[in-house]
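Moving on, here comes subunit A:
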Amino acid sequence: MRKWLALLLVVVFVFAVVGCATEDAVVDEGEDVEEVAALRVGMVTDAGTIDDKSFNQGTWEGVLLAGQDFGLETRYLKPGGTTEADYVTEIGNLVDADFKFVVCPGFKFETAIFDVQDRYPDAKFVLIDGYPHAGDWEPVVKENVVSIFFAEHESGFLGGLAAALQLQEGEVAFIGGMEIPAVQKFNWGFQQGVLYANENYSTQVVMNADNFIYQGTFDDVAAGQVLAAAMFDKGVDAIFAAAGGVGIGAINEAKARAATGQAVWIVGVDVDQYAEGIYEGDKSIILTSAMKYIDVAAYDMIKAELDGTFPGGEILMFNAANFGIGIPKENPNLDPEVEALVAEAFAALQAGTLVVSDVQGDLFK
Partner candidate 1 sequence: MDYVVEMRNIRKSFPGIIACDNIDFQVKKGEIHALLGENGAGKSTLMNILFGLYQPDAGSIYLRGKKVNIVNPNVANELGIGMVHQHFKLVHNFTVTENIILGLEPTRALMIDTRSASAQIKELSQKYGLNVDPDAKISDVSVGMQQRVEILKMLYRDAEILIFDEPTAVLTPQEVRELMKIMRNLIDEGKTIILITHKLREIMAIADRSTVIRWGKVVGTVNVADTTEEKLAEMMVGRKVLFELNKKEAHPKEEILRIEKLSVAGSGGAKGLKNFSLGVRCGEIVGLAGVDGNGQAELVGAIIGLRKILSGKIILHDRDVSTLSIRERISTGMAHIPEDRHKHGLILDYSVQENLVLKNYYLEPFSHKGLLNWDYIYDHAERVIKDFDVRAGEGAEASARSLSGGNQQKAIVGREFDGNPDLLIAVQPTRGLDVGAIEYIHKRLLEQRDQGKAVLLVSLELDEILDLSDRIAVIFNGELVGLVNAAETDENEIGLMMAGGKRGATA
Partner candidate 2 sequence: MKKKLIVKKNFLMSLFAVILGLIAGAILMFVTGSNPIEGFYYLFRGGLMNIERIGNSLATATPLIFAGLSVAFAFKTGLFNIGGAGQMLIGGLCATAVGLTFDWPKPILLTVIIIAAMIGGALWGALPGLLKARFNVHEVVATIMMNWIAYWTVFYLVPLYLKGPFLETESQRIPMAASLKVSWLTSLFSGSYINLGIFLAIIFVAITAFILERTTLGYELKAVGYNRDAAEAAGIGVNRNIVLSMAVAGALAGLGGATFYVGFASNMQIGVLPSQGFDGIAVALLGANSPWGVFAAALFFGLLHTGKGFMNAMTAIPPEIADTIIATIIYFAATSVLIERNWDKLNKFRLALRLRKSKQESLEDDSGGEQ
């Protein structure tokens, strides 16, 4: 028994030795081919796939665009799990492979970034939706890290406002993924938007606490479909789905119902999901989307690094004031009057005359 253990070790070591022996040659080759000092940009995905039609995809599109515009090499890695160790490992892989600029979307990276900001002082990190801390929520943002937040509540507010104005009367609902801050803020903003429309524009849109649900995952498509079906059956007209893959399930359900002539809607999230909701010709069940411009944030940070203006050590807030959130430029399902009213509210948010709360208060959970 011991013998064959030893043999396995030998095999492993042979690989290791062969690896070391050829190491120099390979690295040299690499340096010859690529330009010295060219920035290489990496990204580590959060739970879910790169083509999740929302968070990961939005970030990656920003990175890709920057790569094209500035001629940079880009690469993303998918961690084996969702623990801090998995994230740190993948970030380490990118840094060791000379990708010294790493974008990490998601609050789950918070403690991982806290770890790597010291471990790799010569690398730069962009953390979206979170700030580095040691597990105690005490922010420690080093010079090589930028932490980016979005005003999801403002984005959700605009989505809720648009939905209420477009429906005039009826009922709206919410499906969240996991009960994490970004999703909660979307939810609370959405409710405020609906209430704002009811108060100021005398729409009659109902919200029922039973229909504001966190499914609990970001990837259970079937569960999203079931939840949405139940809500539509109860008479809900539009659902705000801030839930990754679960939202895709809700969109699928709405598409199936729309195809049979039912008037049901989904308010998209993160990115413009209009194309996702197309069920016939160019007709889509996406009323509008509560967007946060993740791609823009990623792009801007890369550009800042190239320009030498990387805002290291800062916690940035992307909100209406700096065009970090909003609804799509084109909303074929919204009346022009509605779009105009939403634009008005957007301007008020920018001006600070309209303030959306980012805490629950007396709103639904």
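Selection rule: all candidates are chains of the complex that A comes from, given by their letters.
Assume contacts are C-beta pairs under 8 Å (C-beta built on N, C-alpha and C of every residue); 3 or more make two chains touch, one makes a residue touch a chain; residues count from 1.
All of these numbers come straight from a predicted model, not from anything done at the bench.
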Of all the listed options 1 or 2, subunit A is touched in this complex by number 2
Given the complex, residues on subunit A that touch candidate 2 span 1-2, 4-5, 7-8, 11-12, 15-16, 18-19, 22-23, 26, 42, 45, 49-50, 75-85, 88-90, 92-94, 96-97, 99, 107-108, 111, 119, 135-137, 178-181, 214, 216-217
